[in-house]
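One structure is given below, encoded as structure tokens.
Excluded from the complex is one protein chain; the other protein chains are retained at their positions.
Think of it as A, B, C and D in the order they're written, each chain with its own count starting at 1.
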Amino acid sequence: MTSAPPPELSPSPPAGARPEVLVECTEVVKTYQTAASLLGRRSMRAVDGVSFTVTAGSVMGLVGETGSGKSTTGRLVLGLERPTSGRVVFAGQDLASMSGGDLRRLRRQMQPVAQDPYSALNGRMRVSEILAEPFIVHRTVPKAQIRRQTEELVDLVGLPADSLDRYPHEFSGGQRQRIVIARAIALQPRLIVCDEPLSALDVSVQSQIINLLRRLQAEFSLTYLFISHDLGIVRLLCDTVAVMYLGQLMELASRDALFDAPAHPYTRALLASVPVSDPLERRSRARRPLGGEAERDPTTSQGCPFQARCPLAEEECRQRRPEWRQVEPGHFVACHLAGPGHPAA
Amino acid sequence: MIPAEVAAPLGPAEVPAAVGAEPGRRSYRRVLRWWPLAVLAVAAFAAAFPFVLAPNLPDATDLVGRLKGPGTTVHGTSYLLGTDSLGRDVLSRVIWGTRISMTVAVIAVVAGGVVGSLLGILAGSRRKVLGGVIMRFADMVLSIPFFLLAILVVAILGPSLVNTVIVLATVRWPRYARVAFGQTLEAHSREFVKASVAVGVGPWRLFRRHILPEVLPSLIVVATLEVGLMIIYEAALSFIGLGAQPPTPSWGAMLSEGQQYVSTAWWIATFPGLALFVIVVSVNRLGDLLRDRLDPRQRSPR
Amino acid sequence: MLHLTSPAAADSTGPKRRGHKAQLVAASMAVLVAAGCSSSGSGSKGASATTTASGASSSPTSAAAAAGPATLTVDQANSPATLDPGLQYDTDSYVVYRNIFDQLVRRDQKTLEIVPWVASSWTNPTPTTWVFQIRPGITFTNGTPLTGNDVAFSINRILDKTLNSPQYANFSVITGATGTTSSVTITTTAPSPTLLSYLTTLSIVPQQYVTQVGNQQFDLHPIGSGPYELSSWVQGSQVTLKANPTYWGGKPPYQTVDFRTVPTAATRVADVESGAADIALELTPDNATQLKGNSSSQVIAQPTERVAYLGLNVLGSTPTSSLDVRKAIAYGIDYQGLISSLEQGYAQPVKEVLSPNVFGYDASLSGYTYDPTKAKQFLAQSGLGHPTLVFATSPAYPSSLVQAIQAELQAVGFTVTISTTDQATYLKKVQSPAHDWGSIRYGIWSCSCLDADGVIYPLFHTGSIWSSYSNPAFDTAVQAARTSLDSTQRLSDYATALNILQQDLPGIGLWQYYAIDGANKHISWTPGPQETFFIPQIKWVG
Amino acid sequence: MARYIAGRLLQAVVTLLGVVTIIFFLVRLSGDPARLLAPQNATATDIARIRHQLGLDTSLWSQYVHFLSQALRGNFGYSYVQDQPAMHIVLSRFPNTVELAVGALVVALGIGIPAGILSAVYRGRWPERTLMPLILVGQSMPAFWSGILLILVFSVRFHLFPSSGQGGLRALVLPAITLGSLSLATIARMARGSFLEQLDRDYVRTARAKGASGMRVMFGHVLRNALLPVLTITGLEAANLLGGAVLTEVIFAWPGVGQLTVQSVNSRDFPVVQAVVLLAAIVYVAVNLLVDLLYGVVDPRLRLTGAAP
Partner (left out) sequence: MSQGVTDDQVPAGQDPVLAVEDLSVCFEAGRQLKALSQVSVTVGRAEIVGVVGESGCGKSLTALSVMGLLPHNATVTGGRVVLEGVDLGSLNGRQRRDLRGRRMSMVFQEPMVALNPLMRAGRQVTEVLSVHSLLSRPARKERTLALFREVGLADPEARYRQYPHQLSGGMRQRVMIAMALAAEPSLLIADEPTTALDPTVQSQILQIFLDIRDRLGTSVLLVTHDMGVIAEVADRVTVMYAGRVVESAPVSEIFHRPAHPYTAGLLASIPARNADRGRAEDLPTIPGRVPALGEITAGCPFAPRCERAQTRCLQEEPGLLAAGPAHLAACWYPLEQDRLPAPARSET
């Protein structure tokens, strides 16, 4: 139900048996060469030494603002990108060491659900063809049965059976996202990486999809890596939550610990910036928004990435990058000032 | 000159999603917009069966009846569009010329298009090393002005119709490669392509089912516009004596010959020029229509 | 007299101009034609005579005409490749540089006699020795006097193989030239009846200047003693000449002369019509017809010494190696029809591969006339069915004529394929010793010597690069004629040779070729059959 | 920035090296240049001598190396026809072609951009409905036809402009129109597309929300943004005009590189043709480079001034 790097440090699973670790990222770094422009060539560390594990059957949330590297992390976990350094292990297999064919086979077990349901479906294919593709590629289902399988899939995600013979453009955003999800679960994967799956949808539709995701998870014991900037949704869906900032992990904890007792100043600022859900609350809350914005500053790469905006930043924060440490069982934080005896606690 | 109120746009969310069919009153206009197809159908028929349409043989000479104006009858043969300097029937030569122009253009486009597109798609799919090499080579070829390169190659191979086709195809492939490369890169960045990769779709199926359908519309549009260009360039090579050889009734060769007579026998140059012009206008317009239809990202003027 | 290797130049080792070009202000076509014919045979007779300057001729002074425009604009088809007289004699270069340099001797425009020019007189002390007296008082435009040494130098540099002069063949009979201040002595390997004719093409360059600046600089900045000097030269586009104020022959008529390169004939016509050019060289008969309709311009057409002919490949493995086939071809062509239609009457029928005004022309030969029935008979007789003839040509030749001949030969049962290559390739192909260039080719030949030697020798003598024919009897006859100074003997030798050609048909004479130029109506100019372009002879009237 | 320029320069050099290589091997396919160079009555020994002079008796590879090293020194061989360096001949004609190309560009930009703007602004109304078909016509009219027609009408019939040759502005008019018409169509279409795109941009709405007038929106905001892509296409067109000038130059007897090319091809003067092609490639690459750098000046987004987020 929860996860954390070195598995032995994970909090005890709720029901006796030691939970299987499905995904393990260790010191993963992903560097991009920015395209040549008049600015010259530059490299950018999109993901900068990230370590975490995802336990089978759990939902791990990955939150962060624009440029925090959360989407890149998602792609690394899916094996769609190769890490510059560090290891991504899925079900015991190191993705980096696998050949193209093996990786393709392993892909069955992990599927993406992306943000934009409009571009995620090939507009030239009927829904039936889209949903049949996984079966055709992996030959998991005899040809004759593919149609029946796809019918089951649309039914599973709550679409009418006649959807199969239509084209994606005939569907609304929410319906398309259901098709995307249907495709993702077609091969009965173990992991689904959802990258902002709700942000393109209207509020009333969001809740429909949330319900769907929850139902499917329960039904197929899926594991989700749920990437989002919306803390409200993360709180609703996730068991553990990791907070990223400028490519680095700031904090990782169980949902309750994170929302109720955030240890990192950034996490707290993030929580504070969430709009109130009731106008009455605003009058009782003294709003003092965090200043500044998440910006990479190449001149101060050695310190804590958050120090420029951190209200508590000290000299040490500017000099040394904080180590990733456990402050409570299953509660990790990268802050010099967090933990017992520190002002941030 | 500038209207006071420049229209502001709508965000995608605000644009009505379902726009109904235009009223029937306008539908005839929509059909008429496709007039180039009708013109090209006629041209294609002329190219396939010139002997059906042409009243005379294209190379039958009659030196007595040379340089006769449109509508003249000589020796019992009437020449609707007049005769050329050897007394040949301009109309028949224009009709037979359709065959030359269309054949050369279409073969050149198909050959250059297939090679260029495949290379471009390959480059876009394997963009690290192979793609770099291919596109760099394409850049090099593209950096030589096309017509100069064509002249150089024809000069080396020797002028003939077959060589014209070879030249036009070999010199033109980078154009398709560029487009295919760009479109392939774009296709690979599309979410649904990534999703298919994630589902485990292999390179061949990816190419066939996802990349090619994405890339093809743009290529078809480019190829259509290229057909127009190729018709012009075949004529241009013939015009400077490096294309079809006499007495082949190529429009360019006819124009080249007719240029000498432009002030005394205007019809010799005018009609092949007109035929060339009409076909090219039609092809170009068709390209525009196709672009609107297939490649709405680059909408074109109506 | 003109030689070309430029694309325009067509075939020829010997001088000749391709295409269409002319000179002579033709007052009336009829007169011109008559004049051309009557002058035939006058070419190089009197080679051994001593001639003095006094009587002869058109002194340049007489050319200085009434008040014309300060600038004369001439459109030519191609740009001069070079202005170094030793390096080229394609028409386009020749037209220009002959006005910068002086010639040793010239031909009288009317009588076609060779008359003194820089050489005031000459003697022929032995059959192989010629001594020319140099007119005193001529200076190059840099002030150096022109001497016999300059003349000798001009000849010897052409003979020097390292210069790769395309004129070498014309002068190859010369063993050497030596000069003094006032004379030059030329020795030849054998008696040469045509030497004086060829010397009309010699332009005299300044020895001192050329040796000083070198060939390359000389090409760019030529200096001569002619009526004009180079003013500016935009390569490929325009050469501007300005009058030489110290010219020994009198004040040149136009202050400047612009030679512009205008490759498209229709544009040249338009230029004359619109007044953009005063003279347009090398027009087609159809251009002439067009220009005649314009009141502000005139056509200057003129029979030349050039002959239009078909060369037939006798030696290669082609149907034309059969005499029957060659005869079928000769009967299958409607000469009169082509003359009246394509040539618009700007041509004169011939009976052999010679122009009637050339020494050696035999009017008594029967020649061939259009007879399709005979053509078909001969073709049938050959037993080859409907053989395929390859017609080799290049863009330098009028494609309509080639196509017309193709159509006519197809009408009598041949299949004719036209094989077009660029001019340079065409020349290499035709001159290849393998004789694999095809079956028929079209050409227009002149030697600028008005002598049969310059025509049938290079075209048909065994081993000549233009010849795809071999007959020892013919070779003997033309060889004898070329080394004899006795004109009666020579005429009989040529009669023999021409008779053999009529039987063997290695070539078919089509017609005497006309040069056609267009000009502003104010121009008064009569180019001779040799198509010379001396600016002082071009007058401006009314 | 310096690094970027260096990189682009390197890229340009690589491209040109490639072009040189392509041309070298193409031309070697054309047969033995020695035979072309030799006088008509040359003997086998003469030809061998010329072959040796030209270094044609060495291996293809060493010929290539020699050619490259000569090319790097700016020596692209001697003309077979004129006894001059090929590049010298080409360069002597080059200013004429540049004059023609500039004229054509003036026509193309001067008409193309306003036409593009008008048809974008008056989309679907009569200016567009008139201009766009005209542009289509211009695009489909081959130079060798339109040139002939222009001469017929404006020179022969009305004597308005000279029918051929170079000399003064009047002589430039017809060739410039002929050559420029294709580029005009390209530029007008590009301008129209670019303006339409820019008119749909949010910043235009912002400007209008400020209360800016239509003129101000158009010329203060849209114009500069919309002309950026036109700049690229103009660069390409300018470079292409060199190749496109061939037919125009032949028709109008314009003494430029294009005419030289046709003359040289007909006399198989390959060193000159080779030099023409190389010069054209150099111009193309140089113009592209220039446009790229110009972009940096015009578009602040590509300038290195402070960190981008």
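By definition in this document, a contact is a pair of C-beta atoms (placed from the backbone, for glycine too) under 8 Å apart; a residue touches a chain by one contact, two chains touch by 3 or more.
Model, not experiment: these values are computed from the prediction.
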Residue, one of A:102, A:281 or A:315, that touches the chain absent here: A:281
Residue touching the undisplayed chain, where the options are A:103, A:159, A:193 or A:233: A:233
Contact with the hidden chain (one of A:110, A:269 or A:327): A:269
Interface with the unshown chain - residue positions in chain A: 65-66, 172, 174-175, 202-208, 210-211, 214-215, 218, 229-233, 235-236, 260, 269-270, 272-282, 284-285, 287, 289-291, 293-295
Missing-partner contacts on chain D, residue numbers: 201-203, 205-213, 216, 220-221, 224-225, 298-301, 305-309
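The criterion applied here is as follows: only the chains that are shown with their structure count from here on.
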Chain closest to the assembly centre - both centres taken as Cα means: D
Contact-richer chain pair [C-D vs A-B]: C-D
Distance between the centres, which are taken as Cα means, of chain C and chain A, whole angstrom: 90
Distance between the centres, which are taken as Cα means, of chain B and chain A, whole angstrom: 49
Where chain B and chain D are represented by their mean Cα positions, the distance between them in whole Å: 21
Sites on chain A at which at least two other chains make contact: none
In chain B, residues with contacts to at least two other chains: 155, 241, 259, 262-263
Contact footprint of chain D on chain C as seen in their complex: 5-7, 13, 75, 78-79, 81-82, 87, 161, 164-166, 168-169, 215-216, 219-220, 234-238, 260-264, 266-268, 270-271, 273-276, 395-396, 422-425, 427-428, 431, 465
Residues of chain D touching chain B in the complex: 14-16, 18-19, 22-23, 26-27, 29-30, 118-119, 121-122, 124, 128-129, 132, 135-137, 139-145, 148-149, 151-152, 156, 189, 192-193, 196, 199-202, 204-205, 208, 213-215, 217-218, 222, 239-240, 242-244, 246-247, 250-251, 261-262, 265-266, 268, 270, 273-274, 276-277, 280-281, 284-285, 288
Complex interface listing, chain D residues touching chain C: 35-36, 38-41, 46, 81-84, 89, 92-93, 96, 148, 151, 155-156, 159, 162-166, 250-253, 255, 259-260, 262-263, 265-269
